[in-house]
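Missing here is one protein chain; the remaining ones are kept as they sit in the complex.
Per-chain numbering from 1; labels A, B and C assigned in written order.
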Amino acid sequence: MPRIVVDVMPKPEILDPQGKAIVGSLPRLGFTAFSGVRQGKRFELTVDGEVTDAVLAQAREAAETLLSNPVIEDVVNVEVVADRP
Amino acid sequence: MPRIVVDVMPKPEILDPQGKAIVGSLPRLGFTAFSGVRQGKRFELTVDGEVTDAVLAQAREAAETLLSNPVIEDVVNVEVVADRP
Amino acid sequence: MTETPLIGAVSSTATGTPLTGARIGVVTFPGTLDDRDAARAVRLAGATAVDLWHGDTSLGDVDAVVIPGGFSYGDYLRAGAIARFAPMMGQIIKAANSDARLPVLGICNGFQILTESHLLPGSMVKNDHLKFICREQVLRVENNTTAWTNQYAAGEQITIVLKNQDGQYVADEKTLDELEGEGRVAFRYVGWNPNGSRRDIAGITNAAGNVVGLMPHPEHAVEPGFGPDHTGTDGLGFFTSVLAHLVGGKK
Partner (left out) sequence: MSQKFNIDTVEHAAATPDTELPWAELGLKRNEFDDVVKLLGRRPTAAELAMYSVMWSEHCSYKSSKVHLKQFGDKVTAEMKMDMLVGIGENAGVTNLGDGWAVTFKVESHNHPSFVEPYQGAATGIGGIVRDIISMGARPVAVMDPLRFGAIDHPDTARLVHGIVSGIGGYGNSLGLPNIGGEVVFDDVYQANPLVNALAVGVMRHEDIRLANASGVGNRVVLFGARTGGDGIGGASVLASESFDDTKPSKRPAVQVGDPFAEKVLIECCLELFKGSLVEGIQDLGAAGISCATSELASNGDGGMEVELTSVLLRDPTLTPGEILMSESQERMMAVVSPANAAAFEAVMDKWAVEYSWLGEVTDTGRLIINWDGATIVDVDPRTVAHEGPTYHRPFHRPEWLDGVQSNTFRASGTALPATGLELKAAVVELVSSPNMCDKSWVTNQYDRFVGGNTALAAPDDAGVIRVDEQTGMGVALSTDANGRYAYLDPYTGAQLALAESYRNVATAGAVPMAVTDCLNFGSPEDPEVMWQFAEAVRGLSDACMELGVPVTGGNVSLYNQTGSTPIHPTPVVGVLGKFDDVARRTPSGWREDGQAIYLLGTTADELDGSEFANLRGHLGGLPPRVDLARERELGQILINASRDGMVDAAHDLSEGGLAAALVESSLRYNTGARIALDEVAARDGVDVFTLLFSETQGRAIVAVPRSEEVRFNDMCTARRFPVARIGVVDAESGSLELQGQFSAPLDELREAHEGTLPKYFG
């Protein structure tokens, strides 16, 4: 079945404690290539039938209203993906 | 600065309590097109310099060791993205 | 500053054990919350509590280790995910797997750290109801042969404190069947499964019985009047168990 992926990230200007905790631990594990980390959410919505424009519009609206908190988060991506093998 | 995105999703066989809660509330909000939802994580790692193969390899290793727990999660994607405008 | 306010030598110890010489390490990570409580439980059981710092690389001469609850590194990534890589954890993993079989008890966040460290199988995900839950919880002691449970009767029901956000124990069916088959389910929730854990599992042990992890908090049920309403001290047995184990074993 086709899926729609919705990616939500903390707004850039907002403190991201998750990312902060990770970025602090990376060098201790020898991962030194990264200067910043931000942690967001990825949702995969399974669509029963075909992904019509209407369905995509629903996904976009759900992304803005339910899946993200517009006060502190941005929806950075809504896209249809092929089924995972 | 370039960023590497790491996407981590709960394993299909692990019940995802957050996804389940969302799928339960979607129809109540009028979103009827989706039969399932899973909630995972999206990490954005900022790279200071160039994204070399070595850097990408580090990101892959961080994804497998720190950013995900293979008992309950799969790394579904590691990719370089252009800077957000 | 004078000695930290809430710790003090406790006037009376609850057991008459002669094991006051036993030294039990209590690990503190950034974000650990129940370290002082675990140390108090160790003292009440009659042993000496030894502070262990996550960043240190030596276990000193401790006879056993408690990894207490809390939110190490905020638990932001996954509970226990970052703490698992602490230098002290490297020492603990080595000692637990060594021939000496160092007794290790992981409580709540400590249990999560033990699964992240692969000292125990499975993992924890969010409670099925998605809320933090704090309550008095009845458990059944399923395995009373481990280093941390030998003072309980098999099948005994105890009431201790449960409090967590990510307490739903999960593992694949094969692992679960193995755990059951080998008697490695140490505790089960009784009456109500408070978080959706597979097969009502509240705690497990490794095959050798020296590493035990559980979500509920025995260290919050060691003093009458400061834990669950009715019984209050059902958790003390964890700490007297390890002392008995040390006496009966290599000590």
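Quick notes on this one:
Throughout what follows, contacts are C-beta pairs under 8 Å (C-beta built on N, C-alpha and C of every residue); 3 or more make two chains touch, one makes a residue touch a chain.
The model shown is predicted, which means the values in this text are computed figures rather than measured ones.
Contacts of the undisplayed chain with the visible chains, over the whole complex, involve A, C.
Contact with the omitted chain, checked across C:84, C:126, C:188 or C:217, is made by C:217.
For the chain missing from the display, the contacting residue among C:25, C:70 or C:103 is C:70, taking the whole complex into account.
Screening C:94, C:118 or C:131 against the full complex identifies C:131 as the residue touching the chain left out. Within the complete assembly, residues 10-17, 20-21, 24, 69, 71-72 of chain A touch the chain that is not shown.
One chain is missing from the display, and on chain C it is touched by residues 1-2, 4-11, 30-31, 33-34, 36-37, 40, 70-71, 73-76, 131-135, 161, 163, 165, 217, 219-220, 222-223, 225-227, 229.
In this text, only the chains that are shown with their structure count from here on.
Distance between chain B and chain C, defined via averaged C-alpha coordinates, is recorded as 31 Å. Taking each chain's centre as the average of its CA atoms, chain A and chain B sit 7 Å apart. Chain C has its Cα centroid 35 Å from the Cα centroid of chain A.
Across the assembly, chain A contributes residues 22, 25, 29, 39 that each touch 2 or more other chains.
The set of chain C residues touching two or more other chains comprises 77, 82, 85. Taken in their complex, chain B has these residues touching chain C: 10, 13-18, 20-21, 66-67, 69, 71-72. Within the complex, the chain C residues that touch chain A are 73-74, 76-77, 82, 85.
Residues 17-18, 21-22, 24-25, 28-29, 39 of chain A are the ones touching chain C in the complex.
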